[in-house]
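Missing here: one protein chain of the complex. Every other protein chain is in place.
After this line comes chain A, so read on.
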Amino acid sequence: DAQHTSYNGGLGLYNRPFNESFEETPLLVAVLTYMGYGILTIFGYLRDFLRDWKIERCHIAREREEQRDFVPLYQDFENFYTRNLYMRIRDSWNRPICSVPGAKVDLVERVSHDYNWTFDYTGRVVGGVINMGSYNYLGFAENTGYCAEAAAEVTMKYGVGVASTRQEMGNLDRHEEMEALVAKFLGVESAIAFGMGFATNSMNIPALSGKGCLILSDELNHASLVLGARLSGSTIRVFKHNNMQSLEKMLRDAIVHGQPRTHRPWKKILILVEGIYSMEGSIVRLPEVIALKKRFGAYLYLDEAHSIGALGPAGRGVVDYFGLDPRDVDVMMGTFTKSFGAAGGYIGGRRELIDYLRVHSHSAVYATSMSPPVVEQIITSMKCIMGEDGTTLGRERVKRLAENTVYFRRKMTEMGFIIYGNSDSPVVPMMLYLPAKIGAFGREMLKRNIGVVVVGFPATPIIESRARFCISAAHTKDMLDTALCVISEVGDLLQVKYSRHRRLPSLDRAFDHSIYDEIQD
């Protein structure tokens, strides 16, 4: 039975329908998947045996002769999965490209003559592959146009490197301008930017929370949030994914019982959630989280890596999508890599918070500041989204993304695939389950000139491998139709249309623009 949750203002907190579905794995498929992994494991052991006895040629790199008697650097079983499962389908990942990662991309053709142990580049380029894998939500990955020209100007004027930290000699006037713009975009008092999105989390969570504090982290949080929480030294408790009852119970227990053993009250409680979870495609239940946070006095850290620019009528992220007040979120964090076509991360919030981070953040003291052309790209793309460059291009992009998302998701569900996540999220995970289908799907799609991302264990639970599509505003309806046609063809070939809830194909209605009219800007 599908876990289909649909609130229609049921709790009075949501002003729009919240449709998320995570259809349960069909029993037969689950059994077959376990069997598949079992067979692969047996073959893995057989292969290792053959390699040990030199019957099969060994491609694995070996330790130096002089260091033979050192303690081995890797345990054999650590790499079992890598050697025997990952290697077989390794060609689905790390595909090199040689053009802009836009809606269509050029891949460097590579072949392997020894079952993926080494790759040879044929020198040819596979051109015009429809890119359903890059995080290019608003289509700002461009090498022409206003943004690229501004970045080019700044490259010639400022150069590419900075060679100093923010607190020393690396604070350029462009950085200050960008931070003011980010604060304006988010609707917060102040903002600070860092050179790497991953590092934004892993360096700033330790500055905000320490020993004696409690961190409540969602089950499926990103590795950077988990690392930041671990480095902070606080107690970490994990609540079930997007499950508000679990979160409320934990908050209640935490405040009532205090710290373990000593029962001293917690110094502070920090809730870590993400805007869109990139492996599930689900959107955080923000109105409920904020209601809980206010009731219990916890602080909210919202990681909008995938949702900034991609959700909301004005592209301002998940806060905008739900029509909430950005001042309710204590720490608004996000990255510039996905929707802005640049690199780096930011944190926005109240002035005291940002002042504190300017002084105490690890990145401001020890890490080189952002490169000037990247900063310029952020400024121009943000101004475009906000409409400050005098055009409506930004608005159009946001609208196009929303249209593309709804269309694509609807068509995929009609075709009979199991799609996870919220109906408004531009990240569309499609379930494959069986390990062999992971490699097959990736390769078959590439043969038909569509580039997709497939993910398996350990990024996902072992039986829930999936293909993940990232919709972009740069995708035209034709591209999406081509892609859908091909996906349907490959889906029939590989028999991945598992869904037991066939939806009747609805007549092609025009996108309902009134859906956004209720929300005040």
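Here are a few things to note about the model shown:
We take it that a residue touches a chain if its C-beta (ideal position, glycine included) is under 8 Å from a C-beta of that chain, and two chains touch if they have at least 3 such contacts; residues count from 1.
Operating definition for what follows: contacts and distances are computed from a predicted model.
Its record in UniProt calls the unshown chain "Serine palmitoyltransferase 1", which is the match among "beta-aspartyl-peptidase", "Serine palmitoyltransferase 1", "Large ribosomal subunit protein uL13m" or "ATP synthase subunit d, mitochondrial-like protein". Here one chain is not drawn; of A:L231, A:M244, A:L324 or A:L393, the residue touching it is A:L231. The chain that is not drawn here is touched, among residues A:N171, A:Q259 or A:T482, by A:N171. Residue A:A141 is the one among A:V29, A:V126, A:A141 or A:L302 that touches the chain not shown. Here one chain is not drawn; of A:A152, A:A180, A:I462 or A:L493, the residue touching it is A:A152. Although one chain is not displayed, chain A still touches it through residues 61-64, 66-67, 69-75, 82, 86, 93-102, 105, 108, 131, 133-136, 140-143, 147-148, 151-152, 155-173, 176, 195-199, 202-203, 208, 222-224, 227, 230-231, 252, 255-257, 265-269, 295-299, 330-331, 335-338, 340-343, 352-353, 355-360, 362-368, 370-374, 377, 451, 453.
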